[in-house]
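With one protein chain withheld, the remaining protein chains of the complex are depicted in position.
Our next item is chain A:
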Amino acid sequence: MTTVQDRSAMPQEREPNPALSDPDRPIGYGRVQRKEDPRFIRGRGRYLDDIVLPGMLHGAILRSPVAHARLVSVDTTEALAHPKVRAVVTGKDLEGLNLAWAPTLSADVQAVLATDKVRFQGQEVAFVVADDRYAARDALELIDVEYEDLPPVVDARRALDPGAPVIRDDKEGQTDNHVFDWEAGDAAATDAVFARADVVVSEEVVYPRVHPAPMETCGAIADYEPVEGRLTLYETSQAPHAHRTLFAMVAGIPEHKIRVISPDIGGGFGNKVGIYPGYILAVVGSIVTGRPVKWVEDRSENLMSTSFARDYIMRGEVAATREGKILAVRTTVLADHGAFNATAQPTKYPAGFFSIFTGSYDLEAAHCSVTGVYTNKAPGGVAYACSFRVTEAVYLVERMVDVLAAELAMDPAELRLKNFIRPEQFPYRNKTGWEYDSGDYEPAMRMAMDRIGYADLRREQAERRDRGELMGIGVSFFTETVGAGPRKHMDIVGLGMADGAEVRVHPTGKAVVRLSVQTQGQGHETTFAQILAEELGIPPEDIDVVHGDTDNTPFGLGTYGSRSTPVSGGAVALAARKVKDKARLIAAAMLETRPEDLEWEKGRWFVAGDPTVGKTIAEIALGAHGTVALPEGVDGNLDAEVTYDPPNLTFPFGAYICVVDVDPGTGKVHVRRFVAVDDCGTRINPMIVEGQIHGGLADGVGMALMEFIGFDEQGNCLGGSFMDYLIPTAVEVPDWETGYTVTPSPHHPIGAKGIGESATVGSPPAVVNAVVDALAPFGIRHMDMPCTPARVWAAMQGRPTPPV
């Protein structure tokens, strides 16, 4: 347990190793400023669209204006006649190359370019390659496509109706819009608990479709070199190694001749995990023209066609005693997956880690069943910091606990405190099979309540209610599950979810660490240097962190699901320890003593009992690469490589409290305060952790109040630009108040848990719980996101869940 972080703390002057004397023991060098910043603040970052190759052409995609239609004809004659056009590719051309369809990350297929039908508005129909981006766009206008309209399936609740149009008639044996059924927990045991419970509450809770909308959209530059048959592919990819393997499988180019380079990425947020048709089309364009081809989508293409997030319609039920002991949670979910099942998650988990919906509570039983359906919408589902559907799981349980609190007329914070898994119960196996690694929930909850002045706020709320003012206090307490994952259980298209790290100490004692994961702003170039610095005593500024280029980094699955610290962070620590062990052998040879007579202090092996006699890592590195007679079996370098297969995931947690004021005349919600207490175990760099949390909290306010990808009944996307898809500006979010506790992960090499997605996961229920709390005088028990002024106003008029 530690004290509340002072949020106004300024970056400190860095001392040699403040962690040594810091009672919080942030690892490495603590609040180190970022190594990435110097280039970004000067406009010297290098993002995909900044890259220019000799002879490079530009691609653009013609997209379907309708949601569901048979493709009658695609006439490219006029486009091909454009003087600056070098190629036009259609679905028919791709069929000849066996590339019209590509496998997705969910064992389905996705159309690269439509051949038979279009299945969502914005779907890829043709690809133009031209001399410049303006000409490519011009030529799109010259392509003549004839569509024969089909009735679209827009409402997931009607997708399985008898007689519903079958979207995926391309799939043999597919006669309806059913994708999968999946369940977890014990249905019979759960039903039995519900049958004898004093109190049962039930509510339909919708987590609407939203979009991660990174500031930089998706793009690729393909450079196919025909003489040697080599493909260099620059991509906005969160998982460059996995992409390389998938491209080898799809395109038939051998893996050693594919080099994927993920440059600086302007935010990913799960949007840049999968392979989009545009990437494949850039490769096809390069093969066809013999020149490099760049494809960069615009914002509306990004919002309309790349991975959406959420879209879960959840029926939640909670069984409890009259005294407020929560006994069981049961839920059925209808999951809208769009036209192609391209959800990114481990193979055995078609609903991701949704079964963590038992939350932070000690239950007697739990059960969920999830049914996925096809609709005429863009594919996706797992994105936007969801940790594989944990956002949905946490939203369900935290919303339902509030529904129960209302039913029992209990304070929602007290109800949670009453039901927490207790610290002595960890490692705790929940009723759907997860083993939570560690947790101490009550101190975090108490800290959040103290920090915000919970009791005073409740008094203030009562007074305001008497005056007719609408003030709400929303509580959310969440348990995350991040760091996928153990190879035995978790793979993505057959690739086990381990991650690699390679450490090299150069002869002068400077070092490089190469990662299989890929930062999109999370600060890996700084924090991974800090891990190595902590382990080897080399200052972070003497350590270069390399990632994103598959030719010179070890294999691994990339960055998403907050898995970098749990998996690759573990790999770096273990690789550093291998280096340290080897350094001991070399130091012993240099000092002409036995390795077991040496002791380690940060950065140095010395003779036990005589600290004046020793060798630093730099001296040992020079020795290893020099002329020192090395012990038998020790080769002449100071390098190590580790592929880390984590024994379990990590389970960070947090206590969030949000205060809102609702304008009774307009329904506009103002977020007055937001306190977030997080616990991610050992904190590598508190400054970066806080920045991650701030960003995620803004996501949560955005989703709860503003963000929405809707569709009309013709299947027109209604959130397809920043004019309609509203993300918060600096004006819509408050100053965040953060605090923390430290409960290390016992199984992780440095005790660290993931954190990046916690705030996105934990904050939406806090905001919605606050809004619903504010609306309690209207008898409202639930309303669906986004709580826009119009929808809040409708709720106040007795229409809490207006139609989409």
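Methods note: a residue touches a chain if its C-beta (ideal position, glycine included) is under 8 Å from a C-beta of that chain, and two chains touch if they have at least 3 such contacts; residues count from 1.
Rule of thumb we're sticking to: contacts and distances are computed from a predicted model.
Only one of "Na(+)/H(+) antiporter subunit F1", "Electron transfer flavoprotein subunit beta", "Cytochrome d ubiquinol oxidase subunit I" or "Carbon-monoxide dehydrogenase small subunit" fits the UniProt record of the hidden chain, and that name is "Carbon-monoxide dehydrogenase small subunit".
In the complete assembly, the contact with the undisplayed chain comes from A:698, out of A:698, A:717 or A:785. Only one of the listed residues, A:727, A:776 or A:794, touches the absent chain: A:727.
In the complete complex, the hidden chain is touched by one of A:37, A:161 or A:323, namely A:37. Considering the whole complex, the residue from A:126, A:179 or A:213 that touches the absent chain is A:213. Although one chain is not drawn, its touching partners on chain A can still be listed: residues 8, 10-11, 33-34, 36-47, 49-50, 52, 132-134, 213-217, 264-267, 269, 298-300, 520-523, 687-688, 690-698, 721-723, 727, 729-731, 733, 735-736.
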